[in-house]
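What you see is the complex with one protein chain gone and the rest in place.
In this document, chain identifiers A and B correspond to the written order of the chains, with residue numbering beginning at 1 in each.
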Amino acid sequence: MGEPLLNINDLKTYFFLAEGVVKAVDGVHLKINRGEVLGLVGESGCGKSTVALSIMKLIRYPGRIVGGEIWFEGENLLDKSEGEMRKIRGGKISMVFQNPTSSMNPVFTVGSQIAEAIELHQDAQKHEIEEKVVEILGKVGIPSPRQRMKDYPHEYSGGMLQRAMIAMALSCNAKLLIADEPTTNLDVTIQAQILELMKTLRKEFDASILLIGHDLGVISELCDRVAVMYAGKVIEHADLTTIFKEAKHPYTQALLESIPRLDIETEWLHVIPGTVPRLIDPPPGCRFHPRCEYAKGICSKEDPPLTEVGQLHSVACFLYSSIEKLNHQHR
Amino acid sequence: MGGRLEGKSGKKSENVYKPSKASQFFIVWRKLRRSKLAVFGTGIVLFMSLVALLAPIIIPFSPEFGGTPLLPPSTAHIFGTDALGRDMFSLVIYGARISLYVGVGAVSIELLIGITVGMIAGYSGGKIDELLMRIADVIFSLPTLMLLIVAVSMFAVRGIQTIMLIMGILGWPWIARMVRSEFLSLRETTFVEAARSIGASKWRIILRHILPNALSTIIVLVTVEIPWYIFYEATLSFLGFGDPSSPSWGILMQRGYLHFSSQGWWMITFPGLAIFFTSLGFNLFGDGLRDALDVTTRGR
Partner (left out) sequence: MSEKLLEVIDLRKYFPILGGVLLRQVAAIHAVDGVRFTVKLGETFGLVGESGCGKTTLARLILRLIEPTAGVVRYSGRDIFKLSEKEMQKLRLEMAMIFQNPYGALNPRMTIADSVGEPLDVHGLAKGAEKEMRIMELVEKVGLAPFHIYRYPHEFSGGEKQRIGIARALAGNPKLLVADEPVSSLDVSVRAQILNLLKRLQKEFGFTYLYISHDLSTVKHMCNRVAVMYLGKLVELGPVKDVYKSPLHPYTEALMSAIPIPGRRREKRIILKGTVPTPIDPPPGCRFNPRCQFSEPICAKDDPKFIEVKKGHFVACHLRK
């Protein structure tokens, strides 16, 4: 296995607003190994997109990375200058966003936009670039790539445009692909196509993927390991089967029980009472404690650190061992 | 199978948080207060309005008072006197009354016509919309100032009311267009569709759903149009097509220019500054008001 490709240590990204400080990411620890797919799961507002933007150092005013380290290939990205980051963005680390139609410039052809990315990161002649564009569009499954590269984004369907985005992201030998909800806006059958594509490409390019989303099913299709985020922190971190079969954090468990499943039949879904806290004023101690059915005294006073409880399984909860017993009674 | 929801559960109305209409006004006021520029603008607007209203009471000298002509600003005459010895300060104060009257009057007329037309065009769509917009286009393409000059020259009597009326009649297409586009976009919202699914009539939807949401745009439009019309009237008067019997700021500037532009700088400068400050005030007020009327921002 060796060194992890990406190692995020105690990342803190805050947004300084007139009303107060929004602690969007408040001490996040993540690791991605080479060739691995890590899923980052959480509801809206939990900070997962902010983590992605922090890795790319794309956080703008009024936000700022205020602490922590992001180690990529042995170097701390937070020490790098903007010029150095620009070389990395789109090259070694590239990103695919949720809405492909707004990620592409509507007045340039798809081919020219991919070519631009290649131009910025690689030394190649014009005709070489064109060949690369055709090749990469073909790899992502765009039919007749030589013709289609001359088309404009609006002439592509949603699914095809997302493929083109993935092509652009991989065109410069990315080592790490960050995909922020890449299939959320797509139909189920198109989503299946894109996920299959990502599986194939991952093997072919030997790239690591950070897959961000809220759909646990999508995460299951692609990911080796999963990190669950809540209110700016990672509260559980384990490999795929462990997360689903042996989740130890009450939030993870509750989340799994609250979604309707094709394979499990229940009459009533488990409801997590209350709402996601506002990050300007997070609750003291464990951020989940106001909504947690097992909360005890210590939970409102101290913030549980991410503790290793098994092989590659970490949980941020003081009560995980006692909860396990309670859970077995539940079923 | 099935219960009904009756209103007889005996709940008391006192258990409800019910903000009064007055407190809603205060929320808007508090939000307005947040921006210093907006407060400044509001101040000017209020000040000018008061001046205009109280003009006959507060002027130190009667506008007809004939004293020593062409006196520069002094302690007795803060803005100096004009060619006929009239106190400039009193004239400028009185001018506020005229100029604001024209501005507000013209805007009222154009709003009346413009909102009605825009509302009908925006909601009805189809042929009615086409027809109304074509009429608006025609009027829109006419050169207002030219027309004003022609119109004013045609009428034997040059009344300030006529000027106001013509400006309003020529100005409604722009308002209609704004209102229409607001209506078009609001018409497609989900809450309008929800209202239709409940069975609300066309008029109920227009008056209860669309208009209140278009209102904030309209109010801001108003605040920006008023100084525009003051300016228009001033231009007209400056060119000599105004109504000399109603001494607005524009008339004052014209006199100042015609008679003694080099010998009496105060005769043209002070009315000019008055127009400038009023425009500035209304624009800043309008900007602040737009933000303050936004229901989605919190008033703290």
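Here is the rule we use: contacts are C-beta pairs under 8 Å (C-beta built on N, C-alpha and C of every residue); 3 or more make two chains touch, one makes a residue touch a chain.
Being a predicted model, the structure only gives us computed values, none of them experimental.
Interchain touches from the omitted chain, evaluated on the whole complex, reach A, B. Only one of A:Asp10, A:Glu84, A:Glu196 or A:Glu293 touches the chain withheld from this view, namely A:Glu196. Between the chain not shown and the residues A:Asn76, A:Asn173 or A:Thr241, the one that touches is A:Thr241.
Touch with the chain omitted from the figure is made, among A:Gly20, A:Pro62 or A:Gly217, by A:Gly217.
Residues touching the missing chain, restricted to chain A, are 43-44, 157, 159-160, 187-193, 195-196, 214-221, 240-241, 243-245, 254-256, 258-263, 266-272, 275-276 (touch as defined at the top).
Contact residues of chain B toward the unshown chain are 1-11, 13, 15-19, 189-191, 193-201, 204, 208-209, 212-213, 295-296.
Note that in this section only the chains that are shown with their structure count from here on.
Chain geometry summary: the mean Cα position of chain A and that of chain B are 52 Å apart.
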